[in-house]
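Complex shown without one protein chain; remaining protein chains in place.
Right after this comes chain A.
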Amino acid sequence: MVPATPPFASVPTHRPTYTGRVRRLWASPAVRIGASIAVATGLYGVSFGALAVASGLSVPQTMALSLLMFTGGSQFAFIGVISGGGTGSAAFGAATLLGLRNAVYGTQINRMLKTRWPLKLAAAHVTIDESTATAVGQEDPDEQRRGFWVAGVGIYVLWNAFSLLGAILGGALGDPARWGLDGAAVAAFLGLLWPRLKGREPVAIAVVCALVTVLAVPHLPPGVPILVAGLVAAVWGWISHGRADEGLEPDVDPYPSDGHGPTDPTHGEVR
């Protein structure tokens, strides 16, 4: 007797269709989270593009930063120093120091994904706050891998597309001050800082470093006060005994917890 064919057997599982594959991929929570994080983060590339042009960079220079540097905080730091009248070397220093946390993310991703050459090069390039946070939030190794790549590559594509859009729009705006673009830069840096102020110690570090900067501005060449504040922060981190991972939060949190604020002990403990 021929066994009855179950109804779902008519679907050829051995050769899935394209839409079938996409549908299955979409069923993965890591893919969905990675994709939504990519959209949210990629979109604000528009503010980077506009501010970069307002700081005096050309459109190709702006795009070089988005394509090659590809780590939002450092990109904003670079143009933030330039727009304040700082030198290229001071901008380089600020961007480099702000990018150091990516080395920590690199070790986490390498341990989770165990990528091989030459894929390791691509993995390294898209190792940023958001792709790392997406991967770290997953338990299953396959999900970690999917989350990392969808967030990383997705942000890369959208961040660059929206940087270009912002650079072109910013160039068309004309006088930056008239449109409040200097106020936009202030807001952008505060927006990057905000998610990292979880706990009393991060707030204290932020307040002290902001004060150091204001006090140093009249006495040092533009851009250099940022490096002094960086030194203060590094020494603080070296001697402190607080939570090890404070400051290492993504700008857009893939797994937002309810209580954002200074006393949210549950957040980011695995990071």
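Everything that follows uses one rule, which is that a contact is a pair of C-beta atoms (placed from the backbone, for glycine too) under 8 Å apart; a residue touches a chain by one contact, two chains touch by 3 or more; residues count from 1.
FYI, contacts and distances are computed from a predicted model.
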Options "Branched-chain amino acid transport protein (AzlD)", "Chemotaxis protein CheC", "ABC transporter permease" or "UvrB/UvrC motif-containing protein": UniProt name of the undisplayed chain: "Branched-chain amino acid transport protein (AzlD)"
Residue, one of A:V22, A:L169 or A:A187, that touches the chain absent here: A:A187
Omitted-chain contact residue, chosen from A:L57, A:A135, A:V150 or A:A167: A:L57
Hidden partner interface residues of chain A, rising order: 40, 43-44, 46-47, 56-58, 61, 64-65, 68-71, 73-74, 76-78, 80-85, 88-89, 91-92, 94-111, 115, 120-121, 123-125, 127, 177-194, 196-197, 202, 205-214, 217-222, 225-226, 229-230, 232-234, 236-238, 240, 242, 244-248, 251-252, 260
